[in-house]
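One structure, as structure tokens, below. Some questions next.
For this view, one protein chain was removed and the others were kept in their places.
Just so it is clear, A, B and C label the chains in written order, and each chain counts residues from 1 on its own.
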């Protein structure tokens, strides 16, 4: 299980608002049963098997092209830990625990 | 007002767990009254004046050094929009609105 | 053709030097005939078909694990332009041309 943040941004679209592209990406994510995900103000964080996540990211990367964009910048950050089971919730809980 | 994601990671510490460094960063953020922030499983998102945020990030970048690290990798992503007021909440609401 | 920057970093290895992991990644890249790549002081930039690049990145992401790391942070930035042919050399030349 890996935790991956992805941000997909169209370039040169002539509109500073990107929320419609983000919304289309969320629709893709809703249909992916093998992952957990959450939208943040700066991207989407996905939890699941890394190979599955790569396939999902390929789909997300195509979304702006399918909606008229001609250039897309996609940023991905993978956090892959193999000495213990990690999850989005566990990572936050581990920090919280140290703040008590 | 800008929205900025920051991730501060010590390298070469000999421990795969990083939560204690993240917790120390959160303690720094608690004392910063001029910003809003939220912790995600992959970083911290900060909202505020860009100059203020840069000063906060400089402090966060020092935290692992103050806790024994000798090398720190800090990633920063700035989203700065000047045609309309943007906030973390407004960005999420704008996507939600398009998903209804 | 896409241009992709990738940085693969092991966490918690107990050694601030990462060059041996970078060198092992370069050995993987040497055997990949379908891509062009160049090492920079901050990562590796790869040019090629996006599907091919994703397969290469999966291999690079495994390199630190194969060399003893238990946690790996991999950052990827894709620049994919479909209105004209783009390459690493063309991007630099286009900037140079505007600086003359």
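Things worth noting here:
Rule of thumb we're sticking to: a contact is a pair of C-beta atoms (placed from the backbone, for glycine too) under 8 Å apart; a residue touches a chain by one contact, two chains touch by 3 or more.
Note that the structure is predicted; figures quoted are calculated from it, not measured.
Which of A:1, A:28 or A:70 touches the hidden chain is settled by the complete complex: it is A:70. Seen across the whole complex, the unshown chain contacts subunit A at 9, 11-18, 70-71, 73, 75. The set of subunit C residues touching the chain not shown comprises 3, 5, 7, 16-17, 19-20, 22-23, 26-27, 38-43, 45, 47, 75, 77, 79, 81, 83-84, 88-89, 91-92, 94-95, 97-99.
Residues 50-51, 54, 58, 61, 65, 70-83 of subunit B touch the missing chain (whole complex, contact as defined above).
As a working rule, only the chains that are shown with their structure count from here on.
We define each chain's centre as the mean of its Cα atoms; on that basis subunit A and subunit C are separated by 20 Å. Centre-to-centre separation of subunit A and subunit B, using mean CA positions: 17 Å. Work out the mean CA point of subunit B and of subunit C, and you get 25 Å between them. Shared contact sites, meaning residues of subunit A that touch two or more other chains, fall at 75, 77, 79, 81, 83.
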